[in-house]
Structure formats: structure tokens, C-alpha cells
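For this depiction, one protein chain was excluded, whereas all remaining protein chains were kept in their positions.
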Amino acid sequence: MSDLPVLVIGGGPAGMEAAKGIAEIGYRCVVVEKRNILGGTPELANYAALTPNFEDAGEAMAKMAAAINGDPNVEVRLGSTVTAASGSAGNFSVTVKNSKESEQVDVGAVVIATGFQHFDPGRETQQYGYYEYDDVITLVDLEKMLKAEKVVRPSNGEPPKRLCFIQCVGSRDRQIGNEYCSKVCCGVAAKESIEVRKLLPDCKVFIFYIDMRMYGYWENEIYWPSQEKYKVNYVKGIATEIRMKGDRLLVRGEDTTMGRPMEVPMDIVVLSVGMEPSAGTREMGAIFGTKLNQYNFIETTGGALNTVGTSVDGVFACGAAVGPADLEDSISSASAAAMKAVAVVRKATMAS
Amino acid sequence: MIPHSALFNKAKDRKFVADPAQAPTEDYHDIVDQLEREGEWEVHRVPEPYMEEKNKYGRVKKIPVETTWHHKSCGQCGHIPGYSTAVFWINRKLGLDYNDPTDQTSCTAWNYYASATSNAAAQAAVAMRNFAAAEETGYYPIIHCATSFGHYKETRQQLIHSPELRRQVKAIMAKLGKKLVMPEEVVHYSEWVHVMRDRIAEHQVVDMSGLRATIHPACHYHKLIGEDAVYAPEVYGAQRSAIITSLLRTLGLDVRDYSTWFDCCGFGFRHILVSRDFSRSFAVQRKIEVMKEEADPDVLITHDTGCVTTLDQSQFAAKAHDRNVGLPVMSDSQLAALAMGAHPYKVLQLHWHSTNHRPLLEKLGIDHEKAWAEFEESAEEIRSGKKEYLTWEECDV
Partner (left out) sequence: MSGKPQAAPGTLDLSGRQYAHVDYDEKERLLEEVKQDLRFDEYLYGCYECGICVAACPSARFYDFSPRKIAQTMAREDADLFYVFLNDSVWDCSQCFSCDVCPRKNSPGGIITLMREVAVKNGLASAAEALEGYGRVVYKIMSTGTQVSPDMLQANAFPDWGPHVKDIAENLDVWRRAIPPETMHTTETSWQVDSKTITELYLIWHMTGVMDMIKEVDEGLFMILQDVMEEKLEDEGYDLSFD
């Protein structure tokens, strides 16, 4: 029996990297992507620059897509989803559906790379007014504006004089149920803060935080420069309420370092929304029977020592489908999943 | 390049829908039922007819329409009698059967919260005694004071999680010859007003269109065990509780926002009695002045005893210091009754309020001098011994 291909579900950064890895080893893969374009969330949400090195997100995604499009080992199926699956490691039979037809595809292993979605601020415990005030936006809304190089107040089209980020929106909160840190929002906010300061040198920028999560090299790649070069104000103390006073927003928090309640006017408030499992992640969990964790991300079974194995043999998961992940994590785990998936296929071929 | 117009994701285009499947908490309904199955207590079910409303997480909450047992409020009955009177009056006007009990104690928040002269067991026993008394009458308890309401939600929470507390309270109830009864829902009367708003509006005889109002939601209503409060998508996009606002809009008022909407009124509990400078400063500076400056309202409507008291009674002393005050305060029940034609003094009992309500009545075309004369006439009949009490008949119910 010849090698069956690996099924890669999701054409975002993790999926594309996994596909590239599989192809490079010389094995085949089928990439199933529900949208009509590769690039995942960075593409969908119009990311401007990637964290932490400020590469153009659009260019980076295009480069990744180019690496697999036209590769004879990679079959990309856009506008398609996986709707059913059966079988076991080495031989799965999956149903791939697009707008025209449904097809059975036999694969040897599966890599789930269905990613995440951003937290909906409507479920936030604090009163941030995202559904009430035009000028309360999310990191994603700001990325869009940064990509267009035009950051203005949605309410009146004027550039802001005061802009702030509020960290941990939708994360680290027992009342919401997302009792985890979403890992990337601190880096993204710091990155965006630098971009705003570059674009609008007259705009004061604040970041209200509980803890700044600046892992590894982020510390001096983005945290220090944002403070030292770009004079972004970091205030330890998060906000409980955003109200409208006159034509400006009023942010209420505590400046804990100074030990006093704080009510400050802002032109734009950016909510650093966290990550939640995407609908696709939850669906694939159901279809393949892989265990989901309490937050409905796909549970990996090896702790720190196996970051891509799921409860079902031959099915691997990578990127943000398993939990909050930054781009580095996603790229790394995608390669790990690719390697392990290929091993399953190879083993099946050798056994037959 | 992204078109300019697509950049601005405006608030009005954003839609939020609460999904109960994503609710982070256990559903108290399930646990209350489970404990009944285990023989821990008896659940007093909400009688029909009832209305179903959504709570903060999109779960269903049942609100009874009639056959209600009215758990009264100390402060209301003692100092703002028009508040409770209005609730009963509306029930009577709508022809609804209700019970106004004498077998009812205060929730004793004056001990538990205000002065710590109580404890978890005493507090729970007082609550359960009242609930058992209600169940014995066959009428379903609805709570007049927002603090009692928040309080009883806390008690439910404690009883759900502590078998030791349940055991203790059950033993006390047994000594009193009472069953341990847990209501299916803990219902605040303003939730009843919310579900009845259309029926109230059907009886509206006073035109309130264009009357400017600000509202104040009680902390104990929506912050204490915050899940169990009423939310509706058509009111603040279900991001803030719907009570009071829904009623006022239905009656045609222009409900205006202000920047300290979420702030406490400053009641403070013991503060309102023994540290009044705090309550007064807070109510005036954080609430009244902000409302007047930003919203210029004709009336301030709230739904709790402590809030009415603090917001109303804090204005007089502040006036002596030339603060920007003078905003009449009343409850949603009083306003609803007024809209339905209730007498401002016989029913609303506005003479117990501090801030001048006469400009408001004038704006609504209500002859307050005539009304006051009618009340005084009635009072004189009582004074002279001609009659004992002012009756419901005299109030057209």
C-alpha cells in the first residue's frame, strides 16, 4: 500500500506550516480550508504587522501560501470543510464537502489546525461598552486601521489625542470562565502601541494592565522600546468601567502603583481581547472524537512533553486549536504535528 | 486597500446575543432542583401565570404575574410608604390577587450587612422563615427591597454550597414548626413591574411623552450575585439590566444616560444613619449633580428603598451649600401608578419625600394643590374621628 496523504484541516499559519513540512519530507497532504483564501486569522482579521518583528502580515501570509500552492505534494481545497470521519490511525476516511459536492477522502493521519476566534466583549464582566460606544474597539479593529495606516476615532473620523489599551479582556477571569492567559495580547498591544505612536506622534498612548506578559525576547524587542523610545505609558491597574462623558470616553480604574482611584478621559479605548476556540476547533473535536478541555480547545495529551498529540491516535492538533498560542508557538507546533503525522503514515505503509 | 468606510466598526452595527451555553456558572435552578430530589428542601414553584425573562447569561428566569406574597421593606413601609402602596395599588388596579402579610419580618440586612450583628445561620434562618411563611399561604414571595433581594440571593448561594448551613437552618425551622422551603426563583418586585409594563401602559392616563428621566439601578440588584437579574436585548443591548428603563420607555419617557450610571448611590447602610456625610457627599457629587449636568432630567427613578432614601434625602442639606440639586426622586412603582392615574398623595404619598416634586406634577398637568387639599380633607376626617383610615376604595381600587 502506498502512503496515504495527511489531512491538514485549516489553512492558517499553523496549517500552512504543517503542509509545507509534510511536503518537504516528501509526503503528500490535503489542506482543507473553509474560506476561499489561505492565511487564517491574520488574513481574515486584517493584521497589519506581526508580533514581535513587525513583518507585514499580509506579505508573510502570502509567502506561506506561495510555498504550498503549486507544490505537487500539497492539494489545497478552498471553500471546503470536513463533515464526517471514521477509521483509525493509518487509515481514516473523511468526508470533505464544498459548495458543489461531497467527497470521501482516505488519509493516513490528521492535523487539526483550525485555530481560534477572538473573545466577544459582550461577555466581559466589566462594563466596557463595546456595544454602545463607537470609540471602544478591539485589537482586531485597530489592526484593520493600522493596515490602512489610518487610525481615527470611529465616532467622528478625527485622529485621537489619547488612546489606551485595556489588557486581559476575556481572559484570566473566573466569572467569564476563561481562566487562562491568552498569551499574545500583551505582545500585540505593545506592538500596536508602537505603531500608533509612530503614526500619531501627538497621541498619548496608555496600556492598563494586571501583568505584562513579555516572554523571552519580547522584553527588549517590544516592551522596552515601547516605553523607552515611544513613551507608551504602562499603568498597573485595570479598568472596571468605560463611560461616555461629553464627547470623550471615561475610563475608570485604579492606579495601583500610586494607590488611588483613577478616572481618565480617552479618545479611543482598545480592548485587548483574548483567544477562544474557533467554531471549527470545536466541530473537529466532535467529528474526530478528540477530547476537548474545559475551555473547548483540543486537549493535548502529553503536557509539556507532547504538545500536539490528542486523545485519538493519528490525530494531531497544533497552533491555537489547542490553546492560546502566538505565531512562534503555532509555527513550531505545526512542524511537530507534521513530523508526527508523517511518522504515522510511514508506519502504516511499512506495516502493510 | 480597505475602503475607508469599512474601517469603522460602529457600535450600532455590533450585535451581542447572550448564549446560555457559554454561561460560566452552574445553573442555580439545576442545583435547587437537585437538592429537592435529595430531600434537602421543598421548592416553592412559581405559580402560573408567569412570564419568562432572560437573566445576564441568557438563562430563563420565571417572574410570577399574580398570587404574590409581598415581602415588604422596612425603609419603604416606614419612611417612603407611597413606594409599597404604589405596588399594591397597581396590583389592585390590574385586578391581580396578592397577599400583604403580617407574618413577615425584615430581611435583617440592618443586622447582617450594616452592623455585623448577625451571622450566616441567623441570616439564612430569617430568610427561610419568611419563605416558609409565604409557602404556607400559597402565595409566591416577591421582594420589595433590592437589598433584601440581593441578600436572599446570597443566602441561596450559601445554602446551596454548604450542607452544614442547610442542616443548621433546617433544624431551626423544625424547632419553629416550619419546613425548609426554597423558592424556585428569588424575584424582585421591579422584575414584576418590568414584565407587567405593557399592561401598565394599557391603563396609562397621564401622558409622559418627552418627560426626561434618569434611572439608578441598585447595586444589590445587579451586582450582588449579578447573574440573577433581568436583561433584554432591546434594552442597552443586554449589556446592562433592563429593569426600570424598560418600564419608562414603555410609558413614553425619554430615558437619558449619564456617566456615573453604574455608581452606587452612597447609601452605605449604617452610613445613612450614623455617617451621613459620606452618603450625602456621594449621592450629591457622584449621582445627582452628574445627572443634572449631563442629562437635565425632570425626575430620577430607582427601584430600591436605600437608593430612594439616599438620593432623595441627601439633596436638602446640599442645597444649603449651593450644590446643583433639586431632582425629585421616586420608585418605578410610584411612577407607574402615577401614570395610571394614582393620587399623588393618597397613593404615592409624596409628602414623605424630601425633594420638591411639585414642578414635576405641574409638568404632567396634575393639579397638586387640589390633590393636596383632597388628601388634607381625608386626613382631617381621620383626625376628627369621622373615619379610621384612608381606604383603598378612596383610591379607586
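Labels A and B are assigned to the chains in the order they are written; within every chain, residues are numbered from 1.
Convention: contacts are C-beta pairs under 8 Å (C-beta built on N, C-alpha and C of every residue); 3 or more make two chains touch, one makes a residue touch a chain.
All values reported here derive from a predicted model rather than from experimental measurement.
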(request) Write down which of B:K15, B:R37, B:K370 or B:R383 is the residue touching the left-out chain. (result) B:R383
(request) Have a look at B:N9, B:S162 or B:N324 and name the one touching the chain we're not showing. (result) B:S162
(message) If I consider the whole complex, including the chain that's not displayed, which of A:G90, A:G115, A:G129 or A:G237 touches that chain?
(response) A:G237
(request) Spell out the interface residues on chain A facing the chain that's missing from view. (result) 125-126, 168, 172-176, 210-211, 236-241, 252-256, 259, 261-262
(message) Touching the absent chain: which residues on chain B qualify?
(response) 72-79, 81, 84-85, 88-89, 100-106, 108, 110-122, 125-126, 129, 133, 150, 157-158, 161-162, 164-165, 168, 172, 175-176, 178, 219-220, 223-226, 262-264, 266-271, 273-274, 276, 278, 280-282, 286, 313, 316-317, 346-347, 349, 351-354, 375, 378-379, 382-383, 388-392, 394-395
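In the analysis below, only the chains that are shown with their structure count from here on.
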(message) Quick check: how many Å separate the C-alpha centres of chain A and chain B?
(response) 44
(request) Can you check the complex and tell me which residues of chain A touch chain B? (result) 46, 120, 122-123, 127, 129-134, 136-137, 141, 144-145, 147-148, 150, 152, 154, 157, 174-177, 241, 243-245, 250
(request) Going by the contact rule at the top, pick out the chain B residues touching chain A in the complex. (result) 1-2, 4, 6-11, 14-18, 22-25, 236-240, 257, 259-262, 294
